[in-house]
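Every protein chain except one is present and positioned as in the full complex.
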Amino acid sequence: MNDKLQQAIQTVKARFEVEEHTFSDEHSLIILPKDLAAICQVLRDEFQFNMLSSLTAVDYWPEGEPRFHVVYQLYSIDDNITLRLRAAVPGDDPTVPTIEGLYPNANWHEREIWDMFGIEAEGHSDMRRILMPYDWEGHPLRKDYPLGYEEVQFTFNADEIDRKKPYVKE
Amino acid sequence: MVQLQEVTLDELKHLVSDRAIQGETMLLNMGPQHPSTHGVLRLMLELEGETVINCVPDIGFLHTGIEKNMEAKRYEQAEVMTDRLDYLNTVGNNLAYCLAVEKLVGLDVPPRAQVIRVILAELQRIASHLVWLGTQSLDLAAMSMFLYCFREREVILDILELVSGQRMMTTYIRPGGLWRDVPKEFYAAVEDFLAYFPARIEQYHGLLTKNPLFIDRTKGIGVISAEDAIAWGLTGPTLRGSGVDFDNRVARPYSGYEEYDFEVPTDTAGDVFARYICRMEEFTQSLRIIEQGLEKLKELEGAPVRSNNRKFVPPPRSELGTSMEALIHHFKLWTDGFDAPAEYVYMPVSSPRGELGVYLEGDGGNKPYRVHWRTPSFIHLQALPVLSEGLLVADLVAIIGSIDIVLGDSDR
Partner (left out) sequence: MGIEQKLGNMGIVTTTLEKAVNWSRTRAMWPLLSGLACCAIEMMHAQASHYDMSRFGMELMRASPRQSDLLIVAGRVSRKMAPVVRRLYDQLPDPKWAIAMGDCASCGGVFNNYAIVQGVDEVIPVDVYVAGCPPRPEGLIHGILTLYEKVENEKLTKWK
């Protein structure tokens, strides 16, 4: 492992309550949501993790506890190292603090996890839906949201489905 | 179904300045049906005369639910979805996804397959840049460039069709290798292209690079500094135009890119013209990579293009008639797929637009538990208000072209 990455992980481990997870040379730190902004601040200012590569969430419904993990992929261009933070967010109060002030491109990502998972970024400047229509109900990427599958037409049920389909007739 | 959405205006007031609410500045809606937004992008512009005071992008008009749909499919089935994300970089998307799956399950890829992957990815990069060049110059009123670029792109699509049977949505790269080996006509086709294309690059340079009209429209427009570009997460030619020498092919090499000799073009100005120069130079560099790849490929003639790990890669057709084991594996893989561990990986690759990252999480079963695409267009679009502030609407069009967005990529 890269020395600087090692150092960064040790520093965060010493200062905050985190759990480390390693798989296939990728390092993740599972953190508490309340520490998120502080950890990002440390990583950005002391260890030059200057780019937020990716921000997403995972839903572990129904068994997983806590329900969501919000995944932050940080990258340092100067040192070419990458570190993943995973904030474990409970399902009954899905909020994470915003890191928009540290990484400006978190803005749209946080809107996206609000839109897709219903995880709210506290303190966000513009909390609106981003991908779905404004009047959409529900958060599609949650596991309890159905895929919205439409029955496929075969010979035996073609007519029946055809009758149900809302075709536009002139 | 077909009603327009009703939104109370109060929710949107914070997006514009007070002057707009008092009626001093004009609010103009651009898109989603607009010829120079490169797809279904909607921009809400706050204008003073023709000067853009604020620009609020509205995306999602092409939201396809690909991430959700991939969760409902097995690993190998989900690959067809990846083509349709960034439809100018189909091979690159396949590559990113397959690399992520291979990383998750720990699968090796034979060297010949890696070389073919690199050649096709670079051909696709050229094809994608050709669309960028054609549409960018079309937006800046150079109609003939569009026709020239699409003429060349046709040659590349023919090569893709030669190897995969499809012009755009190839799904040719598979986890553990390729669908099948390239046909023998492939070499001649690529060599022809290598011989033919450098003169075309010269022609493009001749038409645009010193063209005063083009320079007036691009120099000093949409400037972003290196620090800002990194903070906004810009990657690819958009970042390199600001002087940051960063490319995933060099920084985090994949698929054997470390064995190729090529340069990552950068420029320092950070404006539309600098990004143009970077992409133009990438044509040449991609040709260099393809040339080296072709030589490697000839050395590896007859080598396998799929992994021998039968737990993940179906056996060749010829074995099915003679081997019971092969038949079992074939049946198992095509009916049930393979299982991946309950782990997560992030695989960044260099798409023509920038860093394309796949976050892939398995749950021990045969379907991905979560796939997230870190797409360059999504992140680049976000920086559009910063890039376009204080410029004219006509410049905005040039900037949209220069950050090279694909709406399928940003909306997913």
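Note that the chains are named A and B in the order they appear, and that numbering of residues resets to 1 at the start of each chain.
Convention: a contact is a pair of C-beta atoms (placed from the backbone, for glycine too) under 8 Å apart; a residue touches a chain by one contact, two chains touch by 3 or more.
Everything numeric here is computed off the predicted structure, so don't read it as measured data.
Within the set B:12, B:62, B:207 or B:393, the residue that contacts the chain not displayed is B:62.
The chain that is not drawn here is touched, among residues B:154, B:258, B:301 or B:325, by B:154.
Where chain B meets the chain that is not shown, the touching residues are 1-5, 32-35, 39-40, 60-66, 68-69, 72, 80-81, 84, 87-88, 131, 134, 146-148, 150-151, 153-154, 157, 167-169, 407-408, 411. Contact between chain A and the unshown chain involves residues 131-133, 136, 140, 145-150, 152, 165-170.
Keep in mind that, in the parts below, only the chains that are shown with their structure count from here on.
Within the complex formed with chain A, the residues of chain B that make contact are 1, 5-7, 11, 14-15, 59-60, 63, 65, 67-69, 72, 103-104, 106, 230-233, 244, 246, 251-252, 343-346, 348, 355, 357, 359, 361, 369-370, 372, 374, 378-379, 381-383, 411-412.
By the touch criterion given at the top, residues 23-24, 26, 28, 50-54, 56, 58-59, 71, 73, 77, 80, 82, 84, 103-105, 107-108, 116, 125-126, 128-135, 140-141, 145, 147-149, 166 of chain A touch chain B in their complex.
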